[in-house]
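A protein chain is absent from this complex, but the other protein chains hold their places.
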Amino acid sequence: MNVIASRFVQAVMVAVLIGTATFIMMRSLPGDAAWRIAAGRYGYDHIDAAAADAVRNELGLDGPALPALLQWLGDLMRLDFGNSLVTGQPVINEITHQLGASVSLACVAILLSLLMGPPLGILAGLKPNGWLDRGLLLVSTGLKAIPQFLMALVLIVVIAVQLRWLPAAGHGEAKHFILPSLTLALGLAAVNARIARDAMARIAEMPFWRFAHWKGLSTRQTLLRHGLRNVAVPLTTYLGLQFVTLVEGVIIVESIFGWPGIGHALVHAIFSRDVPMVQGTALVLGLGFVAVNTAIDLTVRRIDPRVAS
Amino acid sequence: MSLLQAEDITIMDGKTTLLKPLSLRLDPGVPLVILGETGSGKSLMAQAIMGTLPATLTAKGRVAIGKQILNAGAPDQFRGLWGRQIGVLPQEPWLSLDPLMRARNQVAETHTLVRGLHRQQADRQARDDLAALGLAGAENKYPHTLSGGMAQRVAIAAARAGGARIVIADEPTKGLDAPRRDDVAKLLMNEMGDSGGLLVITHDLALAQRLGSQMIVLRRGEVVEQGDTHQIFASPRATYTQEFLEADPERWSPKEPRSPTAPAVVTAHDLTVARANKTLFSGVSFSIAQGHVFGVTGPSGCGKSSLGDALLGLITPRAGQVLRRAGEAPHSFQKLYQDPVSAFPRKRSLGQTLDDTVAFSGCAHGKIDALLEQLDLDPALLKRRPDAVSGGELQRLSLLRVLLRTPSFICADEPTSRLDPITQKRVIALLTQTTQDDGVALMLISHDTALIRNTADTVLALDAQSHENATPDVPRQSVAIPTL
Partner (left out) sequence: MNHMNALDLRSTSWRITPIIGAALVFVVALFALLGSVIVPGDAFEQSLLKALSGPEPLAPLGYDHLGRSVYHRLVDALWLSPIIAVAAVITAAGAGLVLGTLAAAMGGWIERLLVIVADALLALPGLLLVLIVLAMVPGTALGFWAGLSLVLWVEFFRLTRATSREVIASPAVQASRLLGFGPVYLFRVHIWPEIAPMMLTAAAFGTATAIMAIAALGFVHVGMRAPTPELGLMMVELLPYWREAPLALLSPVIATFTLLLGLTLLAGSRIS
């Protein structure tokens, strides 16, 4: 119960932070903000000074900041994000469209990284300082030093431009998934391979690992019955933290590969100062982090009885 | 026919000999105890027999188990014996169980994977095993909810489920209270029965005595004495064995009781202390006079340490009062810790830390040198960091540090529980002598009743169950100080 409560506080704080930041952003918009918001609501053909005045009054754009901020946050809490200043469509509709594309990309990336990282990490951790461990350390350190945009650039240049194996951009077909998800997965795999490796090496030093052998179990049996489950605990915990990296990656990777997701939309919204869209997308990303981590907290409690008590 | 016979086991670390040739045999129904202090090589001997020595060490010698003859220098050969011939009771039973697996499954998996039983059969067998050890009802518990003793019993069931006849137990009483120690002895004897073998590695004299039969005394990798346990206890031949046996608090010469002549330094009045909303004890009253030793004993979790902290003003009692003698300086109440390493700044040399204390308390620097001599400490130790000094030396340095503050009250919380018996005897003697000479009121906390009984002027025994109205007990003829 405590977990839920503290995550709820976190969610509310996230909403307030984003709301306040976007409010300041809106107030510092160049030109007449009321006019732009009214245009977003009613379309550029249907606005006049009266409509702009109505908006100005409603949002208190000219008045004192505090009541206006409270009004703004109140709208936010009612999940009323308003309309996009660019398309005029309700923000909530736009986001629901884009969310699916982002979530599917993120899921493929996570899955791919879990297939690559932890198995290698566990094998390396079983023989610390063996050739696999050293090789993995080298590769994962190198991968960690490559930012996602650079990884995307390398993959585009090598695979799309030089070898012409895959398209550099696009969306809709399975082959379009490969480059963006690989870009994300390589960075994630570098980290969760290290986590799995360190966890495995630590577990192999623990008395219960030794004791399982003393009971007569082979190393394989010990790994399957005691190793994997114990490695899963730190791995799952870190997955929650990796989610931030993933979201950052999604923002960059979607922009590079022209993936019609929420990260792409966010960058566009920032670029065109579309405040309601910024608020909506940022909020979804922030609350997504909280939701994923709540789920992870609960999962860890299920795997590890020590956490629950 | 013997179950296990080890001949001329030698262990080397490069060119240094850690264990000189040692032979032993285990016979059915006859326990064998290897007794020794830290660094005596007793655990290495057990590791050589099990084939678990670290790869950096080399072993020589032969081990015959049943009909098999193995080379101690080739530890890989031993693996097939684990669980099937040799069952190991680990040093830390709590940490030796998988924290994420229920007790029953940890036993059942040995039945399925080692003995090849069917799942359901193994499960039933595991329940029976645990029930036989008095663990009926605890089968589905996770290790962290088991007590230390229960974890030990689960571990022994799991270790032996593969059919091992020989049990090797390395320090099975580490960190246990006296009553629990007897349980362990009983458990091990039962497990051995008439046909099994039992090898126990320990520094615990009481355990060795209870197990009886055969004993080997080791010191610095060499056999000091070997033979019948009762005979050795009754009339040890080697001087080292004598010294070792005499270091047992049970055998310490009782202290001459003294009645208080000086005024009380600190007085506890109707004290009730709670931790995490659980009342540890209530209505405790006593006072401690200058130069006197006030002993506190009781099982773990009874609130001994909390009582000390309350007197030091580190925690606020739920009810009652702690009164200091009028005119006490603010920093005249000091504490000695169970683990002295954790009580010093980790990354500072001991000399620097002591200099800081001297500079701060304004006493003469010569005081350090005088105290070093008084506590029989080598000044060269001051150049080292706390983790590079032996436990006994560091505890004496802790005493030195608090003495720089010219304290009037010292609370020593299990100051010797991590030390070897001989070192323990020495540190306790220095501690009580110094405080008595300097007129410091000493509160000595220990789980070891014998130690407290033979050291303290007044004893307070706290009980884990009935913590109502505990009052100091008056050992022998000494008189408790009338409380206010």
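Worth pointing out:
Each chain carries a letter (A and B) given by its place in the written order, and its residues are counted from 1.
One rule holds in what follows: a contact is a pair of C-beta atoms (placed from the backbone, for glycine too) under 8 Å apart; a residue touches a chain by one contact, two chains touch by 3 or more.
These numbers were taken from a predicted model, which means no experiment stands behind them.
Screening B:306, B:357 or B:454 for touch with the missing chain picks out B:357. Only one residue from B:203, B:405 or B:426 touches the chain missing from this view: B:405.
Checked against the hidden chain, the listed residues A:3, A:139 or A:267 yield one contact partner: A:267. Taking the complete complex into account, A:17 is the one of A:17, A:70 or A:107 that touches the chain left out.
Only one of the listed residues, B:54, B:116 or B:366, touches the absent chain: B:54. One chain is missing from the display, and on chain B it is touched by residues 52, 54-56, 75, 312, 314, 330-331, 333-335, 337, 339, 342-348, 353, 356-357, 360-361, 398, 401-402, 405. By the touch definition given at the top, chain A reaches the unshown chain through residues 9-11, 13-14, 16-18, 21-22, 24-25, 28, 128-129, 137, 141-142, 144-150, 153-154, 156-157, 161, 191, 194-195, 198, 205, 238, 241, 244, 247-248, 251-252, 255-256, 266-267, 270-271, 273, 278, 282, 285-286, 289-290, 293.
Operating definition for what follows: only the chains that are shown with their structure count from here on.
Chain A and chain B have centres, each the mean of its CA atoms, that are 50 Å apart. Within the complex, the chain B residues that touch chain A are 50, 52, 79, 82-84, 87-88, 90-92, 95-101, 109-110, 113-114, 142, 144-145, 155, 158-159, 161-162.
Taken in their complex, chain A has these residues touching chain B: 206-208, 210-217, 221, 225-226, 229-230, 233, 303-306, 309.
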